[in-house]
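Rather than the whole complex, this shows some of its chains in their spots.
We just call them A and B in the order they show up, numbering each chain from 1.
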Amino acid sequence: MKAGKIFRFIAALAVAIVAPIATFAQDATINGLAPGIINDQRYNRAIHIMAMLLVGFGFLMVFVRRYGRSALTATFLLVSTALPLYLFTRGTNLFGIVNNEIDRLIFAEFAAASLLIAAGAVLGRLKMPQYILLGLLFVPFYMFNEWIVLGGGFGLIDTNAVVDTGGSIVIHAFGAIFGLGVALTMRTKQEYEMSLETDATSDRYSMLGSMMLWIFWPSFCAALVTPAQMPHTVVNVIMALCGSTLTTYIFSVSLRKKISIADIANAALAGGVAIGSTCANASFGEAIIIGILAGGISTLGFAVIQSRQQKWMKLIDTCGVTNLHGLPGIFGGLVALPIIHGLALSSQLLGIAITIVVAFAAGMVTGKVLPIMGRKTEVYEDADEFLDVDAAA
Amino acid sequence: MKAGKIFRFIAALAVAIVAPIATFAQDATINGLAPGIINDQRYNRAIHIMAMLLVGFGFLMVFVRRYGRSALTATFLLVSTALPLYLFTRGTNLFGIVNNEIDRLIFAEFAAASLLIAAGAVLGRLKMPQYILLGLLFVPFYMFNEWIVLGGGFGLIDTNAVVDTGGSIVIHAFGAIFGLGVALTMRTKQEYEMSLETDATSDRYSMLGSMMLWIFWPSFCAALVTPAQMPHTVVNVIMALCGSTLTTYIFSVSLRKKISIADIANAALAGGVAIGSTCANASFGEAIIIGILAGGISTLGFAVIQSRQQKWMKLIDTCGVTNLHGLPGIFGGLVALPIIHGLALSSQLLGIAITIVVAFAAGMVTGKVLPIMGRKTEVYEDADEFLDVDAAA
């Protein structure tokens, strides 16, 4: 009986892996456009997302003092681990249709984005090989949650019942909460007492990363929508980003007296995170309001909540992923309820709840496994692992 | 009677806003390509232009000493103000066709580009909320000029009589002259005497901004041309940029004995500015010659004219927008006369003249309004408005 259950589980898993691919093969003829056209449209967005993963996330994380080389190298390693792992795992289906290769690449990039978010929570407290191990552990958990929430896994939620076009829930919130789980499990007294220093001269690199994410965010959200949905989706994302950028400035100045450039570089993007679930459905007015609210929530998080969270949970969230991806991601998933007509309330809430539980549990498991490769009680610096590093740089 | 005039003005304004949108809805079937294809082609160029707006203009302006964070944050705020304002204003038309959303986005980006040029003239002499106010004031004036020169507003110039595909006149010259108007009105004795210092360590950031503008310039000029015109337009823009880049080096070395990296970062782009009006029409040979001449004019501007202009007009043009966008923009508008067969001489000249007058008057009005939010007589530094800024950085 038990073997039968396992078999059925494996079969369900196989179907779940195969199903979305088959769906996308159909997508290729939506709006009457040939596969050679749809593929190329998606390819361009895939490259835009790649720019977000490497230059976007990579340079946004360069702000940690004396850890810039490590942050960039870690970004390279995380992406290079996640993409082939996801692509090969997803490739275990029976359909060898050409169309699928670009869609599979985009799904793999989504997983890599979520992984980079998770890594942001523990940045500076892993050594290089541990980032690779983090990637190897993260991707299966991510695919498992994606399968349950979007792919009908275990029959808990109907396929397509959860609306999350641009991944507010399964990409952003999942990554942030996973990272929080890892950080919570691996925390040491020393690192908590010795807070991470930021590097004033790296501000402009962070702004470069932030701007790269801002620029290409419409392609992230519109990567897999139909050609008919694309224009409205794209303008919605830009509206939301404009909204969060303006609010971030206003909140940063109001809450702190002066502007924090870290608020600008991070919270300006919260509109992109929060519009993810509703980007294809909201009106322009709704989109800019979602952006404004997300920017406010996120800046409040960086300026007020983060220090309290650190005391309460006794942990360091290096890049503040709770504030940029966690809270705005959950907000984005919830705001779909009033905005999208005919949305299944219970499915959307269940999807959010499952994502939170799976991400946190998976993060805690990962946090238990990572230290098998060693554990330093203090934060790392470039000089620990890199040659010829000028101590001052 | 007066109410009737106002009504007719409002009606004409409404038609002018609606007309170009309707035109582009027609464009969508030019060359027999489906809307889903045309939209996507234009979407990619819209994203390229976004990269120009944020990383391009933003990093090009990082050269001002101790003002890098402010320049980047101002860029974020200017773009986030201009895009929704333009999109909502343009959205006040009767046609809800899907195609229009991407075209409207591109028009909004053009407005944001022109605004960033204008802001370049007064960079370092506004505080953050004033950049937002600048954006709010600039966009209606910009749309007003666009309506008169390209949209047949007031019946002064026939629609399509002025040739300005890539915006030499209505984007570049308008922005530069508007900025000059603001700078002239807001000038103080103190700021003129205390000239802006440049920051040697930021050279490479400026080169990054410059290269991003260079790379994506073909998409700026070809954003709304027909698929049949695109290839020739694109190669023309590249020819012009190559021409101005080579000449900038030669002129910089000849006029100054050694190369000024600021000349390279700026004047290399003058070919892109000047080819704007004729990019779809010039031959390759004409395009490279336009680039060569524009690079020469612009470098001469930076190396020789700028210091005289400052003495004569008693003003500071922080980023030298007169030399990069003003002179090459007007040159680009004029060079259309010998190059484009059948061009209406009087319309083209009238379009240039109106743009100069409207931009300068609007800039002066704006320069009177901006100080209501306060006025510092000296230049700003990051430390004035930003937290935790290392004085040396």
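Quick note on the criterion: contacts are C-beta pairs under 8 Å (C-beta built on N, C-alpha and C of every residue); 3 or more make two chains touch, one makes a residue touch a chain.
In this text the structure is predicted, and so the values were computed from the model without any measurement.
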Checklist outcome for this item: Full complex copy count, 2 shown, is 3
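Assume only the chains that are shown with their structure count from here on.
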Item to check | Touch list for chain B against partner chain A, complex | outcome: 34, 36-37, 39-40, 43-44, 46-47, 50-51, 54-55, 58-59, 62, 68-69, 72-73, 76-77, 79-81, 83-84, 87-88, 91, 98-99, 101-102, 104-105, 128, 132, 205, 208, 385-390, 393
Checklist entry - Which residues, counting only chain A, touch chain B once they are in their complex? => result 31-33, 37, 41, 44, 48, 198, 200-201, 203-204, 207-208, 211-212, 214-216, 218-219, 227-228, 230-232, 234-235, 238-239, 241-243, 245-246, 249, 253, 256, 258-261, 264, 268, 284, 288
